[in-house]
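Remarks on the structure that follows.
Yeah, one chain of the complex is gone here, protein chain that is, but the others are all in their spots.
Lettered A and B in written order, each chain numbered from 1.
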Amino acid sequence: MSLPRPRSTILTAVASISLLLPVLAACSSDTSSSDAGSSAGSTESAELVVYSGRSEELVGPLFKEFTTETGVTVNARFGDSAELAAQMLEEGDRSPAQIYFSQDAGALGAVEELLATLPESVTSLVPQQYRATNNTWTGVTGRARVIAYDPQSVPAEQVPQSVFELTDEKWRGQVAIAPTNASFQAFVTAMRVTQGDDVTRDWLTGLVNNDVQTYEKNGLILDAVDSGQVQLGLINHYYWYEKAAEVGEDNMRAEVAFMAPKDPGSLVNVAGVGILKGAAENSAAIEFVQWLLSPNTQEWFVNNTYEYPLVEDVASAEGLPELDSLAGPDIALAQLADLPGTLNMLQDVGLL
Amino acid sequence: MIKRTSHRAPPLLLWGAALCAAIAAIPLVYLVIRIGGAGAADIWAILTRLRTWETVATSVGLATVVVIACLLISYPTALLLTRTKLPLRRLWFTTVALPLAVPSYVAAYAWVALIPGMNGFWAAALILTMVSFPYVLLPLLISLRSADIGLEQVARSLGNKPVAAFFATTFRQSVPAAAAGSLLVALYVLSDFGAVALLRVDAFTRVIYTSYRASFDRTNAAVLAGMLVLLAVILISLERKARGRSLRFRADKGVASSPLPKALTPALSALSSLWFVAIATISLAIPVISLLIRLGEGTRRPLDWAELLGAVANTAWVSALGAVIAVLLALPIAALASRFRSRSASTIESVSYSGLALPGVVIGLSLVFLSINTVPFLYQSFVLLAFAYAVLFLPKSLGASRTALENVPPALGQVAQTLGYKPLRAWLYTSGRISWPGIAAGGLLVMLTAMKELPATLMLRPTGFDTLATELWSRTELAAFGAAAPYALALIVLAAIPSFALSRGFLTNSKETMVNA
Partner (left out) sequence: MKAISIRDLSSGYGGDPVIRDISFDLEEKELLAILGPSGSGKTTLLKTIAGFLPAQSGLIKLDSQVVSSPQKIVPPEKRNIGLVPQEGSLFPHLDVSANISFGIRRNPKKTQRVAELLEIIDMKEYAHARPQELSGGQQQRVALARALAPTPKLILLDEPFTAMDTSLRAQMRRDIRNILTLTATTAIMVTHDQEEALATADQLAIMQDGRLIAFGTPHELYEKPASQDVASSLGEVNAIPATVESEHSVNTELGTFVARIMGDAVLGQHGIVLVRPEALTIEETDSPNAKITGSVFHGHDSTVTVSTNSGMVLKVRESQQHDRVPGTLCAVKVLREGIFLK
């Protein structure tokens, strides 16, 4: 007995069209022009390959500005700072990347071995505490750790001034952190450096015992505070300003407060940039970094992302406390290199 | 009866299939290299950390709950669709695969946007169930549809009540289909990261991602990923056992008696319709509505239509190419597994499933490592990305192709040979031609899944090449949820096209389209 014959017109049609599409696509020009390994050596290039951990939404327009001003095309690859770092490490010296623009210092530290020493013309623009000790990378903008709070439950006066208050009974289940997030980890490392491992471990354990709520990202913490899910959250300052610009300040329920200066909770971290070894002589690459640190660009950051400029003579956004006044714990960011130690501790206490 | 010969497989086919499986297992090579770089002490430290096992338990628990939930949803749904005169049956048939168009992270995001407090294990279980139950439902529909009612009638004549008769015969026959679908769901849940991260579930993938993202320690991460692979191997062998023991029947003689659809009482009709409406609402309507609301909330920058359409085109093309590569790679393996029952055949088949168990980040990094060291001119190219999709989703094509091919009697190919066709042509003109709908369905499934893929895409795409998933991601990074909504909606709409084709193809096809994905 034979099989009934299959009739499947629509299925075949869609599948056949899908077969044609990639053929067309493959024939049409591939917009990507990245050529692995071609980053080496060229001193003059009309093109720059940038691996950016900062999102396209944010810095895309900025890169276009650079192109308009200098004529150098920016071939930007956007991704998560840490994943890009892992990718670059896998790529090794065959990486097509020439510039690495990272969301945080930790990721820069992880790829230090791939980065070239920055020239004097660049390093002279930024205070030492915002650069790598060996000058393989430099910060571009600063972000302060702040505490977001829900004014409907927590009046401004009652907002904790120090992170050590967060283990208090009255904040049980009401504090939000993002332990997988690089900024939080940097903050913990800073605490370890200034307060010592034991104090830090006790504090972390205290948080866990106090039913601390964990989220994946700062943005989600802010959302949670904004919708009243939790009363307090540790985030980076500019998230609030970003969201406010997006949805309108009047629609924001959450507020942010800065903690007392010198408290571990008021760490200033940086988004930073490095030039990969293969592009060390590349004038366009150096120009790019210098441009990021130019007053115009720094002002752009101030106005668009509400981050702190790191270059002298550029004013911070209105309403933000001065960078110097924050100071944060007395450490150079480069000291935040012991990330593995922090991770181990976070894993030990059960936050990771 | 499925005819498997005890002949030896022709060497060309065996080696061809082995080559394809080896290609599919490339990420495993990477894992082995990286794990090899880890010291024994490090590995021991990871394996003995309690936390690791806690998260493994959470992930396994989540996978178990989701699989059970999918089965509980799929069986009644399949029965209602195949055995009753359900009102609007055709409508429900065609929409049955649509939940596959919603990526897990979009569903999670949409639900969280609607119900801010939504999180935790059970929320994740609900959401993952609602986007993955079609993987079980579709093969089940096919199995029930092609079941021979004659067996049930025999059982009833032997004194069994209708329900008991059903369980003894048709239900038993549906086990392989349900098992295959459950395997896919389980692997999907184990490797998912987006949804569990958003819903704040302490899943095993989180540990792996943290390892990559935070510690840049690819060695440790590789060890953890290796654990996932072991878990997948266990699941695959469980599924094989469930598949192997059950008998599969096609109606051999005369006309196969299809079950007559039963009429439903008005009350039952209403209840059944309600069931379907509920499923459609939870899995489709609510996420879409939530996204529309966000869309309405407005954004800082107006929607760039050129960018959106560009992403749509990119997504369509690269996922289509990935589907083509996946189907081609899977075909020799499916041809081998459908006819020959040797140990090498089943090993080859199992090896090709490895891609499904691993999180996208592992696949991405493995291909970065391997391509940049072996074929650097392909690195970060359109073709490599499509290839990554093929490696990731090959098992979906494999299951569909294999089942379709199994249902073609080998005698057809032999007859063609006696009529002068060389073996390959004979196969193409008979088995290939007849199983084409099933093979195409598998390809559509791959395309659909590739559209939603994120982590490997981020790593392997050509610089400047954006898919809907990456655009969506870069906006949510910034908490620009309003701006993300149009991309999320576009993704659902685009992915709905192959989903719809899958359902339709299934509907117009008779028993032979086995989308046993």
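Note that in this section a contact is a pair of C-beta atoms (placed from the backbone, for glycine too) under 8 Å apart; a residue touches a chain by one contact, two chains touch by 3 or more.
Because the structure is predicted, anything quoted here is derived from the model rather than measured.
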Practice task
Using the touch definition up top, pick the residue from B:163, B:306 or B:419 that touches the left-out chain.
Solution key: B:419
Completion exercise
Interface residues of subunit B toward the undisplayed chain are 6-8, 252-253, 409, 411-412, 414-423, 426, 430, 433-434
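Here is the rule we go by: only the chains that are shown with their structure count from here on.
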Problem - Residue ranges of subunit A in contact with subunit B within the complex - result: 1, 3-4, 6-12, 14-15, 18-19, 21-22, 24-26, 30-32, 34-37, 49, 55-58, 75-80, 82-83, 85-87, 89-92, 94-96, 106-107, 110-111, 180, 182, 185, 213-217, 219-220, 222-224, 227-229, 239, 242-243, 245-247, 339-340, 343, 347, 350, 352
Problem - Of all residues in subunit B, those that touch subunit A in their complex - result: 49, 51, 116-117, 197-198, 200, 206-207, 209-210, 212-218, 251-254, 297-301, 316-318, 320-321, 323-324, 361, 364-365, 368-369, 372-373, 376-377, 379-383, 386, 407-409, 434, 436-437, 440-441, 443-444, 447, 455, 458-459, 461-465, 470, 474-480, 482-483, 497-498, 501-502, 504-505, 508-513
